[in-house]
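Complex shown without one protein chain; remaining protein chains in place.
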Amino acid sequence: MNRYFYYHIFYVGMMNIMLFIPHILIQERFGGAVSGLLTAMAVGTALSWITTSCFERFPGMGAPEIMKKYLPYWMASVVLSASTAILISGGVLALYSFTRTMSIFFNPDMNDYVFLALVAFASVCAGSRSSRSVQFTLEILIVVISPLAFILLYKSLTDSSVNWDAMRVVAGYVRKRPTFESVAAATFLYSGHMNIALFNRLHPKGFKIRHKWLIPLICCFFAFFSFFIPIGFHGTMAVDQYVFLWSVTSDSMQMQYGFVQRVLFTFLILFCVLSLMFTMITFHGAMEFIKSLRPRHLPQTEQWPVPKINWILCGLFGILSFFYTAWANEYRNQWAVMVWLECRFIMEILTALIMLTLVLAARKGWRRNASSGGSAAWGK
Amino acid sequence: MLDRIKSILKDPADLTMETMDNGYTRMELCFFPSMCDLKEIKDGILIPFSYRFDPDEFRRMLNSDLCFIEAGKPEEWGNMLLKGCALLEYEGKVFCYAAIRKMQDKPADTEVEASLQGPQSAFTEDLDLNTYLLRLRYNSPTLQAEKLEKGELSNTRIMIFYDRNLVDEPSLEELRKKLKNIEMKLVQASGQLGMYMGGSRFSMFPITLKTERPDRIAQLIQRGKVALLVDGSRFAIALPVRFFDFMHAMDDDYEPFWMGRLIIAFRYIGMLLSMTLPSLYISISSYNPEFFRVQLAFSVDGSRAAVPYPSFIEVFIMLFMIEALIEASIRLPRFVGSTAATVGGLILGQAAQQAGLVSSIMIIVTSVVAISNFVIPNSSFSYSIRAMKYIFVVASIFYGMVGVIITMFLVVVYLCNLRSFGQPYLSLFKQGEEQRRARRGAESS
């Protein structure tokens, strides 16, 4: 079961590229970007360690169950609604960025909404499955796309046009003070552990996440990789003019003997699947959280056939993404992504703190008195 | 007795009803000559009754011979006769003598799932012989059998086999529940039963595995699965199954490890090609010609120059042709089948390309699709793959390359969402758990 946890770490670590995080950081490459990356490394590692260790103490329970058990109902629902909002908006933002990228590089002549219809349909279908199915899907997809990821890694690390001098120059700005934005953006890479809030439901008793030292290692690698490799390809100055930074970077490589010659397409396929995975899991998480807002909700990790409420909720998220697309353009989207990243960062800290308190409270044997809250049933 | 039977069966013309008299005593005998082995009746009943008659011996024989079962309940007589038993009334007692005519008395040859160097024997259409074949291969006291009959009109006998140490209990429970709910008039083929049972008549992929190979069934039972044998069908059903079981041919286990793995890998590649190649062709020629090498784009461009229709119509023309060809060669008698293949495949393909109706690249695509579809060892699964490719084609018509990728994603989601009798259909590393269970079972027994 351990591996399932690391899949989340992996795909969120890679997903940063789709959410323009390298672009955000590169804007500050002569400012606090490098030190922001380093700070994020410390903060992100600490947060992930705290959160995962806390969840380990409640085997088989997701965040909704834990909070409903130990917190007053109104407080639990506020926290849950906030995390739901973060999840939904994350999915919608990823959906939009993904649609933009794909339609620019694959189907430039296509109507955005027509394209979004397909992508939203796919995400809604995938997100409305049961937790267990989602986890299986995640595993299969990770296995399927990992060769592509390795090709991309290998190509970008061995390409002779990478200019290591440019990376060193940017690394020299480490003495600048980190900004809140850069830290918030960079900690996104470490937020894969947040999925445990839902998927802890699937963890059996006595479950422990082993090799926790891997988390900072993996995330750090992805962080530095996605930040520095574009600099290596485009130099310190030209790099900030590209919005679709990594698409352009991967297009700068080629596989002379590859089946598909342009690395760009390897990259696009990889991130097509990654973004769909991301929206799948965010939609699924949001859906499950909303469902568990109901006081008498019984969490179920295996449901067959898929209940209607799943379709309805996920369908609503899909419709939301249409509204967002109607509102957004490239600049608004970047602003929204930035705001989202910051909110997410704060939410992550809050979650870690709440969980820490709950663990301490649980150790003292304190639990919410059944008569004081609105409802006594917190999942029997 | 005879009057009673007459009232049940209304005296059909093919029923023999005799009252026999050998001079000492009388016996009433009744059977369907078409359903019984006449030689058996002669050896088992007529000879002892007529010229070797000895009342004591005859009574002893009726009471102690395993072939004679006392049939006390008149309401069962009709069914017994219909199963091919002979009924005789002797001294007021009714006995049933199982003299069922056996069509097959030796295992059939594998036809659908041929194997190069594995066992060549396959299940037959006779349940008892099949049971023998299975018991022969899985010769363990833990092999459990359950018997039941299904079908209002066909009264088909069905046997459930599993290893009671290894079996996956929840799946077995679910199977029993589902079997109970089945109400069919005729059970003719195991596939039919499998379809009703899965509750998956509209599923895109088979969730039970049909096979004619006893060795495969034995192997599946050893991995904790349940097997169903249906009388009158050459194919046994195994469940619960997983995606990977369908891509596995028995030869893989009989050849050296790495060769087997390599062949399996090729099979997966073949499956992918068979699903996606037509849609990739559409994406390349209508949306993203820059996806592959420039040379490929130019050859597609050059070969498409004479084609009057857009690429997707071209694809539909060729796919229809190849499907028709496959269908024709399955339905046609074998010796005409090869003619159909030659005419359709060689002559039509060549002519269509020269006439400029389709491009030469499309001819290659079509043949690769057809050939790589045949590398899938299981025919019901290869039907699924054959159908899947149209979904990809439709997606690529509207969305090009991205359509193909997203459809692929959806297929994975669908497969992961699918359950075969409560077990996940597509999930990695489940095989390992099964093997562990098998090993545990081996140790405990």
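For reference, chains read A and B in written order, and residue numbers begin at 1 within each chain.
In this text, a contact is a pair of C-beta atoms (placed from the backbone, for glycine too) under 8 Å apart; a residue touches a chain by one contact, two chains touch by 3 or more.
Quick note on the criterion: contacts and distances are computed from a predicted model.
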item	value
Which of "PadR family transcriptional regulator", "ATP-NAD kinase family protein", "Ger(X)C family spore germination protein" or "2-oxoglutarate ferredoxin oxidoreductase alpha subunit" matches, in UniProt, the chain that is not displayed	"Ger(X)C family spore germination protein"
Missing chain: touched chains present in the view	A, B
Residue, one of A:166, A:277 or A:290, that touches the chain absent here	A:166
Given B:47, B:294 or B:387, the one touching the chain that is not displayed	B:294
Identified contact with the non-displayed chain, of A:70, A:233 or A:317	A:233
Sole residue of B:307, B:325, B:369 or B:385 that reaches the chain not shown, by the stated touch rule	B:307
Chain B residues touching the omitted chain (full complex)	284-290, 294-295, 297-305, 307, 310-311, 360, 397-400
Contact set of chain A toward the excluded chain (per top definition)	30, 104-105, 107-111, 114, 160-161, 163-169, 171-173, 233-238, 241, 248, 251-254, 256, 262, 264
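Keep this in mind: only the chains that are shown with their structure count from here on.
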item	value
Length of the line joining the C-alpha centres of chain A and chain B, rounded to whole Å	45
Contact footprint of chain A on chain B as seen in their complex	287-288, 290-293, 395, 398-403, 405-406, 409-410, 412-413, 415-417, 419, 424, 426-428
Of chain A, residues touching chain B in the complex	102, 106-107, 110, 114-115, 118-119, 122, 125-126, 129-130, 132-134, 136-137, 139-141, 143-144, 259-262, 265, 269, 272-273, 276, 280, 304, 306
